[in-house]
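Of the protein chains in this complex, all but one are displayed in their positions.
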Amino acid sequence: MSKPLLLPALGQFLATTAARNMTKATYAAVAAGIVAMVLLTVDSAHEAAPRLIGGALWACLAFFVVEWAVRVHHAARTRAMAAYILSGAGLLDTACIVAVPLALLLGIEPRSAWLLAVLWVVKVIPGVPGLQQLRRVLVVEARPLLSVLALFLLVLFLSAVAIYVLERDEQPATFGNIPSALWWAVVTLTTTGYGDVVPVTPLGRMVAAMVMISGLGVFGLWTGILATGFAAETRRDNFLKTWESVSRVPFFATLGPSAIADVTHMLRTIDLPPRTLVIRKGQPGDCMYFIASGEVEVDLPGKKVLLGEGAFFGEMALLGSNPRSANIATTTLSKLLVLDLVDFRLLMARHPDLVSAIDAEAQRRALENQ
Amino acid sequence: MSKPLLLPALGQFLATTAARNMTKATYAAVAAGIVAMVLLTVDSAHEAAPRLIGGALWACLAFFVVEWAVRVHHAARTRAMAAYILSGAGLLDTACIVAVPLALLLGIEPRSAWLLAVLWVVKVIPGVPGLQQLRRVLVVEARPLLSVLALFLLVLFLSAVAIYVLERDEQPATFGNIPSALWWAVVTLTTTGYGDVVPVTPLGRMVAAMVMISGLGVFGLWTGILATGFAAETRRDNFLKTWESVSRVPFFATLGPSAIADVTHMLRTIDLPPRTLVIRKGQPGDCMYFIASGEVEVDLPGKKVLLGEGAFFGEMALLGSNPRSANIATTTLSKLLVLDLVDFRLLMARHPDLVSAIDAEAQRRALENQ
Amino acid sequence: MSKPLLLPALGQFLATTAARNMTKATYAAVAAGIVAMVLLTVDSAHEAAPRLIGGALWACLAFFVVEWAVRVHHAARTRAMAAYILSGAGLLDTACIVAVPLALLLGIEPRSAWLLAVLWVVKVIPGVPGLQQLRRVLVVEARPLLSVLALFLLVLFLSAVAIYVLERDEQPATFGNIPSALWWAVVTLTTTGYGDVVPVTPLGRMVAAMVMISGLGVFGLWTGILATGFAAETRRDNFLKTWESVSRVPFFATLGPSAIADVTHMLRTIDLPPRTLVIRKGQPGDCMYFIASGEVEVDLPGKKVLLGEGAFFGEMALLGSNPRSANIATTTLSKLLVLDLVDFRLLMARHPDLVSAIDAEAQRRALENQ
Partner (left out) sequence: MSKPLLLPALGQFLATTAARNMTKATYAAVAAGIVAMVLLTVDSAHEAAPRLIGGALWACLAFFVVEWAVRVHHAARTRAMAAYILSGAGLLDTACIVAVPLALLLGIEPRSAWLLAVLWVVKVIPGVPGLQQLRRVLVVEARPLLSVLALFLLVLFLSAVAIYVLERDEQPATFGNIPSALWWAVVTLTTTGYGDVVPVTPLGRMVAAMVMISGLGVFGLWTGILATGFAAETRRDNFLKTWESVSRVPFFATLGPSAIADVTHMLRTIDLPPRTLVIRKGQPGDCMYFIASGEVEVDLPGKKVLLGEGAFFGEMALLGSNPRSANIATTTLSKLLVLDLVDFRLLMARHPDLVSAIDAEAQRRALENQ
């Protein structure tokens, strides 16, 4: 049962660790490369240390070439080289390493060619947490957002024509044609208000006032739509993540599916790194925890108790409104389910059997730790 | 059963297709006309190609005349000519073709007369999706929105008088009368802030600071009202569209009205064009689909299965948490009802009979496709 | 039963009508007075028609004196003169008529003295609809709003000190002391951005960037709080208004209080002036109406049917999804309860007896109108 299974597991562990370090190194290289690229455009920095900046840029490029080679090699081993190269990420990785040298070869001046290093930023995007969630909101709310955009463009165009008619004789230099008036309109409708182009006739100012107020309205609609979408998405996301975890806690196994759906709505999932203090002794308690995965250590006077997957803790503060009686910290990466005091009381009302089970366990522990 | 029925159906099909193409052509003409009108106001473009721009404008106008004639002719055939001409859309269509020639006849300079082509933009409005929905929100929330507007105007006026009193001696050119002070107030209260008129006295700046903070407050109220209204409207709209579709799926026919209302709250309607990939093989699945209308093709190894109106698919990934097992794409314009994983589980809890029916069907399919 | 009761009723009717006209006249006088006051500050208008403007101002003042006298006289009749004069509204009415003459007597220059006419605007405030509702939101959410304001002031002060330290050497004229820096901070934190005072040092610009982003954050919190409060208030307000009306419709009398609470959540109250078209023949129907007070006229072919308090209409379109079959308009000021299609179906599910009663009535009408 051991060696033949252990080796691949170890291999996978190493691969995972390697991949994680690779990602960290990539982020560092992107950051260094971007800083160098920015400094390249600053004359004083460029004059002070042209070699250092150039070296940093070439080093980052070299790193990305190596990264690309590693990925292609890895994909080749799993017979997916073509798929990787033609995928979005693959094409991007290739572009990142090819763009700048190509520009230099084409004779573009180096300080301009290196601007293409801006492509490197895109490598960071997959690592931004929660972007998936934002994307879903934008997709689900696409229709109303687009119709607000259409409204925005309509108001933009009509107000640009109106201001052009009203202001062209007074200020031919700035309102002399509709494109210029459109520039004014977009600056005003977004309430940016640079002040480089400002109406001066009384009628023009009235139109401008209406455009500004419309701007607030458009903005309000936009925000309202996004807020609505975001609230729905948050609920959905939280439910899904929690359902997975609830099913792993034996404590809830006796519940029927209706009660599980009910409990899932009450719980919130949090992921904690190792050695994080979850509960600090002496603080007031307003929630209890179930361990979906991982392990915590309870720091009792004179001994330390480990609680593993499926156990719960922090319930004593809820039952008796006492302050927390011990420090509790994670020992490993753990996923906990949080039950707020509010919901603990609702649970108490709707599923009294669950609460009596918690109560029994709490009394057992109290006896044990006397 | 065939010819006498087929011919009108064909006629209607052709009419629908013609109407759709007509709409597309109208949009193209509006776009072309607007671009030409904008270029006409740009001196460099006007000097470079006066004939091309003029030609484009006249061509668009000619197209709208033809469109108008077709519509009147069509309305005359259905004996609704007078009704069409006197309707809002009819009057607008007439205005679009009469305005510019009339202005030219009245001796207005051509480059100004063609500005009336801005009327053409309004033809696009009925095609903006979701405008109906926005209008409903504004109607339902009209009272609170108006009272915020009244508050806005009140703050506007009072702050204009205050700043006039405080700044008129220091800056008689810009704060010399209340209309000028009102201009400052509207620019400030909307947080646009051009900077063309800025208070300089300490008291004036304090008033200005309060106006800016009030601006944020007004804005916040506005947004809050719109967000509230929009959330309600979205729920309502989604429910109505889905209810229509649910009633067409035989699978739900056995449910009582209370359960249908329940299920309707869980489903979301999407419309998909032909040949759209709904499910991609190997991806994780987080929803299942019911076909309200249209047809999909399941791309199984060695054979293709068609599923029509009333069928469902994608349930296997939900039952066993497996990745999707086949590509599924629409063959025609289809309306699907989406049941998210979250709601599938709630459904499982509340209507176990429905889920067992889905389960049975899934097992039948699994056997069949072995 | 008649004369002794009729006369006071008639008197009250006349008093109500008089009060309503009085209010309209007051609004007109406020509008006229404010316009005159604004014109007085515009040099060109003042020079063109000094007598007209002066006359209008004195006429408005005279009107307010008369209004004040009428109110005092009326209050004296009901033995509440002292109470009226000392009440907020009474003191304001007195201030409105005393302020300008007093200023003139004190030798203040007329064009300045008349600025006190700005007090008249406040007379309009009680007539703004929905202000009560806004006030409640602000009161209920006062605590979080104040804590956001405190946060705002804290960020304001800290950023002003920071920018003062960073910019005072570069721009002693504009950032030479903390009050000037505070002016910059408030202009920036509200994202107004006049541009009259702008940081130029790199560190100063970094601080400014953080201030701007904080500004968005403060704004977001503010809006979030107001949106939350407003949503709750809207629900509450709607429920209260509707409950009053539902209890007056005999159709709902058979329901228990739990079902009435349920139905109340589904209905929406609207107030319509006389001769308003509620339903237009041929349009699709998405709601039905109950008459809480007032009367409507159904325009059937060949005859007109009046429906009074407690009746309902518009249900046929919901039951069969047909377009509206007749024009229906109010004959008098009416309060209607709207039941949306969505909620009609929920009602159908939860209270089948109610719907069958609606169905029976609809069939009776259909037979009658054949």
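Chains: A, B and C, in written order; residue numbering restarts at 1 for each.
FYI, a contact is a pair of C-beta atoms (placed from the backbone, for glycine too) under 8 Å apart; a residue touches a chain by one contact, two chains touch by 3 or more.
Worth saying up front: this structure is predicted, and the values here are computed from it rather than measured.
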Omitted chain - touching chains that are shown: A, B, C
Contacting the left-out chain: of C:H74, C:R205 or C:R268, that is C:R205
Contact with the hidden chain (one of A:T26, A:S159 or A:T191): A:T191
Could you tell which one of C:T191, C:S245 or C:S334 touches the chain left off the display? C:T191
Residue, one of A:A173, A:A349 or A:L367, that touches the chain absent here: A:A349
Residues belonging to subunit B that touch the chain removed from view: 191-195, 223-224, 227
Had the left-out chain been drawn, it would touch subunit C at residues 143-144, 146-148, 150-151, 154, 157-158, 161, 164-165, 176-179, 188, 191-195, 198, 202, 205, 208-209, 212-213, 215-217, 219-221, 223-225, 227-228, 231, 236, 239-240, 243, 256-258, 260-261
Contact with the hidden chain only, please: which subunit A residues? 34, 37-38, 41-43, 115, 118, 121, 124-125, 128-131, 133-134, 137, 152, 179, 183, 186-187, 190-196, 218-219, 222-223, 225-231, 234, 286, 340-342, 345-346, 348-350, 352
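Heads up, the rule we're going with is that only the chains that are shown with their structure count from here on.
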Can we say the copies subunit A and subunit C touch using the same residue numbers, with more than half in common, or are the two sides different? same
What's the rotation, in steps of 5°, that superposes subunit A's Cα atoms on subunit B? 90
Between subunit A and subunit B, what is the gap in Å from one C-alpha centre to the other? 28
Expressed in whole Å, how far the mean CA point of subunit A lies from that of subunit C is 40
What are the residues of subunit B that contact at least two other chains? 179, 191-195, 219, 223, 225, 227-228, 231
